[in-house]
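What follows is a set of notes on a single structure, which appears directly below.
A single protein chain has been removed from this complex, and every other one stays in its place.
When the chains are written out, they are named A, B, C and D in that same order, and each has its own residue count from 1.
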Amino acid sequence: MLAFILRRMLQAVVVMVTVAFIAFLLFQYVGDPVVFLLGQDARPEQIRELRSALGLDQPFFVQFWHFLGNAVQGEFGLSLRQGAKVSRLIAERFPATLELALIAALLALLVGVPMGVYAALRRGSFGSQLFMTLSLLGVSLPTFLIGILLILVFSVTLGWFPSFGRGQTVQVGWWGTGLATRDGWHHIVLPSITLAIFQLTLIMRLVRAEMLEVLRTDYIKFARARGLSNRAIHFGHALKNTMVPVMTITGLQLGQLIAFAIITETVFQWPGMGLLFIQAVTFADIPVMACYLCLIALIFVAINLVVDLLYFVVDPRLRVAAAGGH
Amino acid sequence: QAVRIANQGDALSMDPHSLNESLQLDVLGNIYDALVLRDKDLSLMPGLATAWKQTSPTVWRFDLRKNVQFHDGTPFTADDVLFSMARTQADGSDMKSYTNDFKAVRKVDSHTVEIETNKPFPILPDMMSRVMIMSKKWCEDNQATRPVDRRKGIENAASFRANGTGPYRLRERQPGVRTTFVRNGNYWGKVEGNVQEVVFTPIGNDATRVAALLSGEIDVMEPVPLQDVDRVNASPNARALTGPELRTIFLGMDQKRDELLYSNIKGKNPFKDKRVRQAFYQAIDIEGIRKTVMRGASSPTGEMVGNGINGFQPDLNKRLPYDPEGAKKLLTEAGYPNGFEVTMNCPNDRYVNDSRICQAVAANLSRIGVKINLAAETKGTYFPKILRRDTSFYLLGWTPSTVDAHDPLNAIMSCVDDKGAGQFNLGAYCNPKVDELARKVQAETDKTKRNAMIHEAFKIHQDDIGHIPLHQQALAWGVSKRVELVQRPDNNISFKWIKVKSGA
Amino acid sequence: MNPLLQVQDLVVEFPTRRGTLRALDRISFDIAPGEILGVVGESGAGKSLTGAAIIGLLEPPGRIASGQVLLEGERIDNLPFERMRHIRGRRIGAIFQDPLTSLNPLYTIGRQLEETIRAHLPVERAEARRRAIALLEETGIAAADERIDHYPHQFSGGMRQRVVIALALAAEPQLVVADEPTTALDVSIQAQIIQLLKRICRERGAAVMLITHDMGVIAETCDRVAVMYAGRLAEIGPVHEVIHQPAHPYTMGLMASIPDMEGERERLNQIDGAMPRLNAIPSGCAYNPRCPRAFERCTHERPELLNAGATRAACWLHDAHAEVPG
Amino acid sequence: MRQLLARWLDGDVGYSFRTSPVAMLAAAIAIVCLFCAVFAGWVAPHNPFDLTTLELGDARRPPAWLAEGSRKYLLGTDDQGRDILSALMYGARISLVVGVVSVLLSMVIGVSLGLLAGFRGGWVDAFLMRLCDVMLSFPAILVALLIAGVGRALFPNAPNTVAFGVLILAITLAGWVQYARTVRGSTLVERSKEYVQAARVTGVAPLRIMLRHVLPNVLGPVLVLATIHIATAIITEATLSFLGVGVPPTSPSLGTLIQVGNNYLFSGEWWITVFPAVMLILIALSVNLLGDWLRDALNPRLR
């Protein structure tokens, strides 16, 4: 177990360094921050000066090395545009994104799994056909359009939900949570639905497919032969086995959720990391982009680790394998 | 009375010297005062200075206002002015250009300062309206004597907190999320409005911003996308406030290179030929653009500065007629009977409907046989590229930050040198006569003489068709019906002029 | 004695796109309490289907088209799910072929046992567990009180098959349908399983329907044997007679093709040709194209089960009322 | 050809196609969309990409059946005076090209790497799988965003063709991982099957075994993935347009049309966005339904 975690950590480090490297490589091309930093009347020598002061004139590998060295200490420098510590900016925004992603993930799971189960158990029924078809809308409409439509209907026309922002937040330590107040919950409804719809569809279809597979297995047939009730078979046996593969995908999707939050955050002016990132892209704010990407990679790696550990909880076969057996 | 304001962007820092950007300076203008302020009609009015005059061609003297306190209670004195002027020259300051030409700033007494410049500097008071005065003591106490220097990676208290003399104090600051202001009870001046608290929120997405206004979540927002003006006006609780803006949108053409980049014409540069430039000019259906692309919210212009700028010449504000036939003929005369192909660079998120204007222009030009490859991109990549002058044909918008004609004369119409002249003259239009006049304008202190010189320079540029001016875009603010405010053509929202109707 | 199970004219059909396939065609037999009935026949003859039809677990689109299944005289083939559920496991236990896949890998065998016991008998958890341990011991699993908390993958194939048997016997059914319970196993494990089944039968008086390919096992275990061919019953009778004096030509061929341990033959006897596919069953006796002794009547008239010495065979050779050609 | 079709319709897959009205409907929609897209040049009443034909005066006309609509523009016009109907057809072409090409590319890359990883095992496998991890930790939209940005910076002035290339590359890079993982998994299973060993015993070269034996047997899940991926690729393209890095505005894809139209939702000019959205939904829906059907049809256990 320890070895397993250690190995994952090692892999994580490799993955993150690579991510940082690629990210850094890409940044060379996304725009020139100096142009944004200096005002309209900057003279060429000013530009040169700033460039060298920021270390942008050094060879790529030297820059990368510096970046790595600092990143290891959690130091990503100052945002070129906002002049504030990147780590602080991200820390301020991180709770917003994470809360949004978590609520969306919960929504996707809590709605997607039962719907998938229903569609599998009632395969071919009208209700399940309807679910399956309607759910396709979720994957065929761009997120931004869904967001705007939700705003149009629920904020502008009906006035039920606010159209932007996080509402009131409460500070719990460094974590600013919107989930402690009614207002915060009120604000998270539309964005989380927008963000969840795509994943919900995916999870629902996945659960259905897996469930159908599992329902055909011998142990389900045997469970029937033992005279277990349908409830015990479907929810005790089938569902648990379904969740094993579903977990992997859900884990990966959670990572995607955080990334997809960029669009939801843009539409709903949700003050999360995605919004920060997309602004940073517009202004070639390299430190912010780098920190964001590294964080995303970290989250991804962490989620993967958690999923793997969950596997251990769910699937006893793996416990032995990891304990060194075969 | 509280009012909630949304803008598409946010002030990036609370430090008035860290970024020379109009939104930033406008927002901070509510907290900080400059020596000179601008009134509702953009005319200068006393700020922290009660009076100013030129004591010699290179010296200006400012009498400072007495009994003014910073928000933290420290009194305002000449030392603060000296300190602030010096701070604008420190590393990390983005305001250097305003004070670059200063030779010395001298304290005459505790409430009088003198500024000596290298050359005669007639528009110094205009410049001073952008330079905000900070408290020397507060900055020293907070280790903020310089603006934040990003290179060192050290943050600076002044980026997050503020201590000015202005009509509002900063209460809470969450970058990119919300900034809250409260009324400064000790303000030295008169506050016409009745707003006690202002919540300023950036909302980047147009549709969301409109939705927030329509659903009553915000009271004032800027800008209203042109296509939504009608919708806002139709709503029961909001209206759109429109007016001309000082920004002039124009097209530039590369007139320097011997061979045009990104074109199918090899070995020569068609834009060097005035007839080609004129053909382009006359091929553009500016009325069509005004009606459809701008939904009527633009004023076509023939001049590189808008009405409201010092030096605007009403008689020159006439466009060449829209005349595709004539344009075609000009093109044929110039030797391009079948037109030619060229890439046009265009931002897609900087000006009002920018990429759509470009598309319309491209469509117009295709009528005279010119095939435009449109490269529309986000400002993040657009500006670095065109500032490298890596372009043949581009669209740009310009607001003279000093509200004076000298600014575009120098930045856009002068030949390019390495001292900042012609810095945004990206097509390198060059006419020594204009340069000559621009230099004279800068030093001339006599209003009428100066105006005549500006007229002459503009005329030359116009006759050369150095650039193709398109229009002045319109401001469009969305305002709740319970709010009344003053719309200044420079897009400044001053909290002190906002009135909220009671009972609403 | 009254038969425990009666299968009467059972017909199972699969509607497919090329017409309806008759997989079981008027099968009739019965099993007495305490009796072990062996079922043999070529692969695809319908052995497993018969078992599945008895416990009501035909996989759709398969369905019982006509005929009936009676348990102690009570009809069970048309019971609603809930009532059938109480028969499965409680009165009819089932053992499927593959011990590796019949157990849900995610639950301990103890849980699966307890669940089955409690689904049928009104006992407390502790009592169920006690019984589960006893059952495991009965099936010959050493240290049962410890191993009960192990997961299926921690058992060897033979032990797993024993667990499956324990599960099938958990609620003390009167009838056990065992579908190839030893195919995947080694001879020595096979011997253990067969002994176990026999003991259960002897001690509890349960009846067993044992489906297998292995004639050795049949010979060793069963009281009576049913031989199936192409969805029909070819012959049924006491084990010794079926093996040594088969009456149906197919049975004869089958028995002859077994390589035996005593004699020395250069070539095995084989039945030429292959069993017909279900969609092309010849008219008359299904075996007639391969039958060395087929005559004219066999090609157009289907034989019913006829008394043939000690056994009953579906072959016109044994039609007492008709003359049989030389 | 007709024979082939007849044979196919008679086969198992064909039969399940003939008996599934959903699949047939989906196929019909897909064919219509495909037809419009491929033959846009002939079918479309206008050429929306030809700037000379645009009339600014005709901008933002509602569909023909509404009060201010014009017969000339059946589904109305957008803010540039482009005929929506024609733009739909041309846009579908772009979207389909972007979708299909990027899916094909991801498929080729993913399948080859997955095969290689699964078949070779060892460090090749370990390396490729780590690579997948890296790619996965750049969520698709970020990869696309960065690549699109980089592409633009590298080739700033060859907008149309290169912008497409960049877009396709971006979606491809984000997409291949799924294929690689799926194929690797199935390859591991197939590799140990006896028919592969039989080929090895026969002396067939590993590359041939990989391509001729293993590949056809791992393609099933890939096809299903691909049908769904086409829809997601089209939407990714739309999303990138929303973020400002999509295809050039003068030759709008469905995504660009939706994104542009998005701005006109509040002002009541719904048709600019609704028709492209409906078209996109139709394409995605039909492709997905076909994918679903194919998955079931290819599964022998469901027959």
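Rule of thumb we're sticking to: a residue touches a chain if its C-beta (ideal position, glycine included) is under 8 Å from a C-beta of that chain, and two chains touch if they have at least 3 such contacts.
Basically, contacts and distances are computed from a predicted model.
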Problem set entry | Among "Dipeptide ABC transporter ATP-binding protein", "phosphoenolpyruvate--glycerone phosphotransferase", "Pyruvate synthase subunit PorD" or "Cytochrome c oxidase subunit 1", UniProt-listed name of the chain not shown | "Dipeptide ABC transporter ATP-binding protein"
For this session: Using the contact definition given at the top, list the shown chains touched by the missing chain.
Result: A, C, D
Problem set entry | Contact residue for the chain not shown (choose from C:I200, C:V217 or C:A247) | C:V217
Problem set entry | Full-complex contact with the absent chain, from D:S20, D:S70, D:S112 or D:N217 | D:N217
Problem set entry | Of C:S156, C:N279 or C:N307, the residue in touch with the unshown chain | C:S156
Problem set entry | For chain C, residues in touch with the removed chain | 41-44, 156-157, 185-192, 194-195, 198, 213-217, 219-220, 222, 239-240, 243-244, 253-254, 257-262, 265-272, 274-275
Seminar exercise, completed: Contacts from chain A to the absent chain lie at residues 2-4, 6-7, 324, 326
Problem set entry | Residues in chain D touching the chain absent from view | 193-195, 197-204, 213, 216-217, 300
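Operating definition for what follows: only the chains that are shown with their structure count from here on.
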Exercise. Just by CA atoms, which chain is the most central one?
Worked result: A
For this session: Compute the distance, rounded to whole Å, between the mean C-alpha positions of chain B and chain C.
Result: 90
Exercise. Taking each chain's centre as the mean position of its Cα atoms, how many Å separate chain A from chain B?
Worked result: 39
Exercise. Can you list the chain B residues in contact with two or more other chains?
Worked result: 207, 211, 214, 349, 378, 381
Seminar exercise, completed: Residues of chain A that touch at least two other chains are 30-31, 148, 152, 156, 266, 281
Exercise. Any idea which chain B residues touch chain D in the complex?
Worked result: 206-207, 210-211, 214, 225, 227-228, 230-231, 261-262, 285, 288-289, 291-293, 343, 348-349, 355-356, 359-360, 362-363, 365-367, 372-378, 381, 385, 390
Exercise. Where on chain A is chain C touching in the complex?
Worked result: 217-219, 221-230, 232, 236-237, 240-241, 244, 314-317, 320
Exercise. In the complex formed with chain A, which residues of chain D make contact?
Worked result: 130, 133-134, 136-142, 145-147, 149-150, 153-154, 228, 231-232, 235, 238-239, 242-243, 255, 258-259, 262, 265-266, 273, 277, 280-281, 283-285, 288-289, 292, 295, 301
